[in-house]
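The complex is shown incomplete by one protein chain, all other protein chains being positioned as in the whole.
As written, the chains take the letters A and B, and residue 1 is the first residue of each chain.
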Amino acid sequence: MPEKPPRPIKILSSLPLNLLLNGVLIIPFIIMIYLALVKWSPLVGVNWWNAPFGGVVNFQRALSDSRFIEALGRTALFVAIVVPLELLIGLLLAYILQKPFRGKRFVISLLIYPLMLPPVVVATVFYLFFQPYGPVNNIFLQYVIGPRALNIYWFLDPTLAFITIIVADTWQWTPFMFLIMYSGLSAVPKRLIEAAEVLGASEWTIFWKVRLPLIKPLISVAVILRSLEAFKVFDYVYVMTGGGPGTSTESISLYIYRLAILYSDISYAAAVSLIVLAIIFIVSYFAVKILVGRR
Amino acid sequence: MGGEKASGEKPKKFDPDRRQFVITIGSAIVALGIGYALGYLTKPVERITTTVTKTVTQTVTQTVTAAPPSPTPTPVPEYPELSDVARRAVLGVKKLIADGVVPKGATLRILHVAGSKAQLEKAIELWSKYVPEIKVELITMGTEPDVYTKAMSEAVTKTGAYDIVTIFSTWLGDLVEAGLAKDITVYFSKYDPEYVGPNAPIEPLGSYTTLYKGKRYALTLDSDVFTLTYRKDLLNNPKYKEEFKATYGYDLKVPDTWEEVINIAEFFTNKKLTSPRGGRVWGAYFYVEPAFAAYISWTNIFLEAGGILFDLETMDPKVDSPEGRYAFDILLKLKPFMPPEAISAAWADLYDKYIHGESVLTAAWPSLTKMAISSPDSVVKEVTGTALMPGVKLEIGGKPTIIRASPNPVNWVGIVSNYSKYPEASYLFLQFMTAPDIGLEVILSGVILDLFRESWFKDPKYRPKAAAGYGAEFLDAYLESIKISYPDFIIRGGPEYASKLTTAVNAVMAGTMDPKTALSTVAAEWDSITKKYGRDAQLEAWRALAQLFPEPIKMAWKAKGYMK
Partner (left out) sequence: MLRRILTNALMWLVLIIAVVWTVIPVMWMISLSFKTYGEWRTPSLLPRNPTLDNYIMLFSPQALGIFIAYTAILEPIVGPLSRTLIISATATVIAVMIGFFTAYGASRYNSPGPFTLFFTLLTRMLPPATFVTPIVIYFTTLYLIDNIIGLILLYAATTVTYAIWILKGFIDAIPVEWEEAALLEGASPLQVLFKVIIPIARPGLVVAGLFIFLMAWTELLFALVLTNLNVPLSVQVSKYVTAVGALWGVQAAAALLSSIIPLVIGYLIQRHLITGFTFGLVRG
C-alpha cells in the first residue's frame, strides 16, 4: 500500500469522526472539567458560570473518601470476575456452534436474545427471581438443597448479593462475547482448516494452533470493550441491591450517580469521574498495548 | 488475522502537531454551527401560538368601538356552586386572561410522576370545565427520583419547560435554593387559599409543607402521615388476650409505647400463624428498607425520645446521642419479629404483606388503609384498625408522659417554576385543584394524594364522602395523627441527609455495621453536607423548620434543653 493515504481516504477517515466527536462531546467534556475545578452544585444557588473556584479541592476530597475507594475496588473485582467468565463461556459456545445443524439460526437468535433487552428490565427480572417469593428459592434450589433454600435471603448478605449481580451480568453479556467470537471464528478461511485436517491435526490442535491465533485480535477487542462496559455496571446494582446491604455492593457508577443526581454534588461527582476516567485510561492503555500489540 | 503491513512502513508515532490541533478546534466549531442550525430547524413545535393573542385583542377592540356605548359589560359569572377558594382561583384566572397577561389557548405544563394520572387528570378535567381557555398538559416521569432529576435539570437550564412541578416536600429546600421554586407568598395574600380557618390544611402540616425560611413556596396537595395499622381481630381475640396477659402481665391492647410493640410482635411471631396464601405471619413490619424508607422508622423513635436532629445554635448533628442509640435499640429488638425481607425489599412489600394478612402491627401511608379495605386481593378488609403511632415515655416536668409523633414522609406539594411564563396562572391552577370542594373530588378519584383540609374530616358537607373513601374509624385516627405529624428533612440537602441516614439504618439492621459506628458515621457525613452548603444558611433553614414541629416534640426538646 502506498505510504500516504490518497486524498479521499484521508478526508473520509478523519473528518467525519472529528466532526462527530468534537461537535457533540468536546464541549460538554470541557464543561465537566470546569465543574470539577470549581465548587458548585445547583443547590448553592449561583449560576454555574459564576461558581467559586475550587482548584484541586474536589480531587483531594476524593482521595480520602473511603466509600469511593471501596467502590472502585469492588467494581474492579467485579470486572475481574465477569469478563473472563463471559469470555470463556462465549468462546466455548462459539466453538460449539461452528458446526452446521438444523435450526442453527434459531438457536443463535435465542442465545443472543439477552442483548435485546434493556439492562434495566434484565435487572428487574433477576430482582424478582432472587426474591424470597421468586423462582430461584422456590423452584430451582429446591432440587439442589431442598426446603432449606427458602431461608436464603440473597439481598441480605453482601456476598450473596454480589453473586446475584454477577449472575445478571453474565446472563446478559455472555452473548456479546459469544457473538464476536462466533463471527470471528466463522471468518476463519475454510481452506486453512481443511489443510490442517489433511495434515492430520486433531480438532484440539486445530483450535489452538489455527483458529485461536487468527481471532486473537478480536478476542482482545472483545475483552477491552466488555471490560470497559463492565466497569460501568449500574442497572443491576441499582435495581437489584440498591448498593446494599448498606453500601456493600455499591459499584462506582452507582456511587457517582448518587453523587451527581441524588445529592446534586456535581463538582465532586465530576472530580470523582475524572479520577476514574484517568485510572481506566491508564490501565487500558497498557492493556491495549499488551493485547493488541504495537502497530 | 495478524496485521499484515507492506514491508518498509514505519509505524507513525503520535505527533500532536499544530495542524491536528487546528483541525480539532475547527471541526468542533463547524460541528457546533451545524448542530445549532439542525437543532433550531427541527426543534419541537412550540405549543403556544402567539398569533392567537393578536387576533383576539384586535377583534375585541373593534367590537367595543363599533357597538353603542353600554353602561355595564357582560356580567362575570359568579360560580355559586364553587367554594370561595376555587371561585377566587377561577375569577383570578379569568381576570388574567382579560388583562392579556395570559393569552387564550396558553398551555400550562405540569411535571408529574407517572401512574397517578387519575388524580391530576381529574383536576385538569374540572379545570377545563371552568377555564377552558387555558390548557393543562402533563409531562410524566416513571419514578419520583426522575422527577427530581428533571426538576434539577430545569433549575440549571432554566428553559421554562414546566410551569408547575409536583414534588415531595422533602425536596422543597433543594428546589428553593436551586432557584426553581417560586416565592408565592404574595399570591397567598392576594388569592387566599384559606390556610387559616375551618377549611385550613391541618396544622402543623399546612405550615411545614409549604413554608421555607418563613416564606411560602408551595401549596400542599396531599398528606402522607403514618398511622399504626393493626389487626383488630388478633388483638381482640379472647384466647390471645388471656395468653398475652399470662405472659406479659398486662392486657393485650393497642400499643402505646415501642416496648409494648416489641411485646406484641414477639407474642404473635412466636405463634407461628400462617396467612391464607400460606405465608408466615409476622408480629411487626416497620420500614427499614435500603432504597429510601429506613430513615422513617429510626427518626420516628428518635424524635419521640426527645432527640433533635441538629443543634439549634450550631447546626451540629445530634444523632449520636442517647436518643439515637435508643432508636437503634428498639429497631434491633424488633428485628427478629419482622420479616427478613423488610431489610431488602421495596416499600411496596410492606403493603403486600399486610393486605395478605402476614403482619400484625405495621405503619405506612394512608394508602395502606385504602388498599386494605378496598383491594380485591386484601384478606383484612374487615379487621383493619388504625391508631396513633406508638410513643416513648419521657419525664416532662416531673410527670411521665408518652410523647407521640407521626412521620409525614414525602408528601406531594405543588411548586410554581421561577421560569414559567405564567406563574400567576400556574399558582391559580394549584389553588383551584386544592380547594375544599375540588380538592376533595381530586383526592377521592385516585390513590397517591390524601386528605389534608380539616373541613374534610369535620364538615358535614364533606365528611361522608371522605368516610366512604377511607372508613370512618380511620378518619378520626388520621386527623389526630396529622396534628402530631412532623416534617421530613425539608432543608437544603434534605434528600442527601435522609439518604445517608437510610443507608446507615439499613446497614445496622442487616448486621453489617454496629449502631455506634453507624451513628458517628452519619453525624460526620451530615456535618460535611452542612459545611458544603454553609453552616449559617443551613442553620437558618433548620431553625425555621424546627419551629414548625408538632407540640409533643417541641415539648420534649424543651424538657431536654435542646430548645429554649
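Everything that follows uses one rule, which is that a residue touches a chain if its C-beta (ideal position, glycine included) is under 8 Å from a C-beta of that chain, and two chains touch if they have at least 3 such contacts.
Predicted model, so just to flag it, every value in this text is computed and none were measured.
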Chains in view that touch the one left out, judged over the entire complex: A, B
From A:Ala62, A:Ile180 or A:Val237, residue that would touch the chain that is not displayed: A:Ile180
Contact set of subunit B toward the excluded chain (per top definition): 1-6, 11-15, 32, 35-36, 38-40, 42-44, 113-119, 137-144, 146, 149-150, 153, 156-157, 159, 161, 346-348, 351-352, 367, 371, 374-377, 445-448
Residues of subunit A (touch criterion as defined above) contacting the omitted chain: 1, 3-6, 8-10, 12-14, 16-17, 20-21, 23-25, 27-29, 31-32, 35, 48, 89, 92-93, 96-97, 105-122, 124-126, 128-129, 131, 133-135, 137-139, 171, 175-176, 179-180, 182-184, 186-187, 189-191, 203, 214, 217-218, 221, 224-225, 228-229, 231-232, 234-235, 252-253, 256-257, 259-261, 266, 269-270, 272-273, 276-277, 280-281, 284-285, 288, 294-295
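Everything that follows uses one rule, which is that only the chains that are shown with their structure count from here on.
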Residue ranges of subunit A touching subunit B (in the complex, touch as defined): 1, 3, 14-15, 18-20, 22-24, 26-27, 41-45, 48, 131-132, 153, 155-156, 158, 184, 213-218, 241-248, 258, 261-265, 294-295
Footprint of subunit A on subunit B - complex, ascending: 1-3, 5-6, 9, 11, 23-24, 27-28, 30-32, 34-35, 145, 148-149, 152, 155-156, 174, 177-179, 290-291, 340-341, 343-345, 492-493, 495-496, 499, 503-504, 506-507, 510-513, 532-533
